[in-house]
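Removed: one protein chain of the complex. Kept in place: all other protein chains.
Just so it is clear, A and B label the chains in written order, and each chain counts residues from 1 on its own.
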Amino acid sequence: MSVSSLALAQTLLNGALLGCLFGSIALGLSVKWGHLGVADFFHLSLTLLGAYLTYSLVTEQLWDPLLTLLVTVPVFFVVGVAVQWLFLVLRAEPFTTLLITFALFIVTESVASMVWSPDLLNLRPRLSDGFTTSLRFPEPLPQLAVQPVDLLALVCAVLMVGVSAWALRRTRAGRAVQAMRQDADIARTLGVRVVPITLAVSGLAASSAAVAGMVVSLRMPLSPTLPLQWIGIVVVATMLGGLGRPLGALVAAVVLMMIQNAWSLWFPPQWAPAVTFGVLFLFLAAQPVRRFVSEATASRRLA
Amino acid sequence: MSLLRCTGVTKRFGGVAALSSVDLAVSEGEIVGLVGPNGSGKTTLLSTIAGSLPVSGGRVEFAGKDLTRTPPHQRAQAGIARTFQVPRPLGSFTVAENVATASMFGRHRTGRVEAIDRAHEVLEEVGLAAHAGAQVGALTLHERKFLEIARAIALDPQLILLDEVLGGLNPSEVAMGLDLISSLRDRGMAVVYIEHNVRAVSSIADRMYVLNQGRNLADGTPTDVLDDARVVEAYLGGPVDA
Partner (left out) sequence: MTPFRDLSLWRQFGAVVLCALLAMALVPSFGSDFVIAFGFQFVTWIGLALSWSLFSGNSGYASFGHGVFFGIGVYATAAVLRHTDAPFAVALVVAGLVAAALALVVGIAVFSSPRFAGDLFGMITLAMAFIVVAVVSNLAFLDGGTGVFVRELAADTWIGESTGHQFVVGTAIAAATAGVAIATSTTRWGAALRSIRDDEAVAESLGVPTYRYKVLTFAASAGLAGLAGAPQAVFLGYVEVGAVFTLNIPLLVIMMTILGGITRWWGPLIGAASVVLVREALLDIGSPELSQIILGLALVVVIALMPHGISGAIPRRRPTATGTTTGTTTATTATTGGAR
């Protein structure tokens, strides 16, 4: 079966833009996993809740989707702080932290299904044309089409991931977060106030879920089980990108979704999610090789 | 011939070299002191010998076999025991069970009943017999440190790696510890003994190695090493490392 180069380009572009959305979801997970040591399933649930809240505000209160962020972002910040506070109060070890986030993951699924029904909810028909009319690339370029929603996903991803990556590397607070991950005790003696920073990072991660949720509600029909479908791609992107490196996760998500979409051109699309796991297993198998290569290059650099 | 021979052991973390081509040789039944200023790579070297850190370069040979790529549990079974600088007892086990685990999985893989009997013998030796049935949370620092030694002995090793096992103890506890370490040599075990306190090491070591900034600085008998100008400089901080 032959595929025209235009169709291939369009498919890859769609994949890349959808990857941006998953990159925005992976952002919070990567930062919390990498820097707070919490592998937080609940982050995916928060993203779903963000999407449903946007849906309700747009359909019932007739708000503009972007305006909903004024409500969801601060509310989610508080939720993120509260959850992390719970972990701190319980002095939860990783085992119990995982169990708690899993319990919250399940609770959210049921809450979504109770409040918003288990059926698919689609916001698209309610949106103004500005959100749904696809845009074409200008003339000299190949005739590719882009959905405005996908552009929004791209902008949100680049903004959020860019700011996080910059903040982690360049700001005082960001370096404190990194130091904390290496060794909380040493960070404390250096004057890093671990508790407030931990709470703030968790709150910001949750806020990013509100933004990603807004994009999700515009981009795809909502159902309570969506987080389960995301978890594969988001976790794999987080790991491939390197824990705690939002930029890496974004790039990995974009590449993964391009591969998945390209796969669907030639092979049965229902197997596309398996591609992600194929990549993960290759990645894990490659760990020893990776270590060897990185040490070999390091020695060349030193020599 | 040497029981343990490290040749050119190098360990990098990212681009930073914690160990650069370090050599170390230990013969059967000798106590080798390993000293050096903070951050000189002593514990890192010990971890590469025990196998918990993979080396970036060089070889680790033990009893004539190349163990460079061998996982830690196989090294333990081959006869290399280690202690941790900050004691790490298994928290849900009693003191005796901690020690028995070592003899169950160590060089001679004993049965459970035998392992518990052996654990009581070892605890007797290190002076913890009274605490055999206690939970590890009830132990004081010096008891925890001695539990580390007891676990290492229970593996029935040919080589014991001790990491600042007497750090933070009072003088009479240190004296007891030094006697205990000497007694290990008397029954044929070799010891690599890391200690920040050079005086304590030099009192029992047969030979000493000095590391500085991840490199071999000096080695020889304790008196030779302590007289070495470079060693004095490294410890007191001279123009070389400022």
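A few notes on this one:
Operating definition for what follows: a contact is a pair of C-beta atoms (placed from the backbone, for glycine too) under 8 Å apart; a residue touches a chain by one contact, two chains touch by 3 or more.
Small disclaimer: the values here were computed from a predicted structure and weren't measured.
Screening A:V75, A:L88 or A:L228 against the full complex identifies A:L228 as the residue touching the chain left out.
Within the whole complex, the absent chain has one touching residue among A:L8, A:L67, A:L90 or A:L120, and that is A:L90. Remark: the omitted chain is touched by one listed residue; of A:F41, A:Y55, A:F77 or A:W263 this is A:F41.
Among B:A17, B:L155, B:I181 or B:L226, the one in contact with the hidden chain is B:L155. Although one chain is not drawn, its touching partners on subunit B can still be listed: residues 50-52, 71-74, 76-77, 81-82, 84, 88-94, 96-97, 100-102, 104-107, 109, 112-113, 115-116, 133-138, 151, 155. Although one chain is not drawn, its touching partners on subunit A can still be listed: residues 33, 37, 39, 41, 86, 90-96, 98-100, 102-107, 109-111, 113-114, 228-229, 231-232, 235, 239, 243, 268, 270-271, 273-274, 277, 280-281, 284-285, 287.
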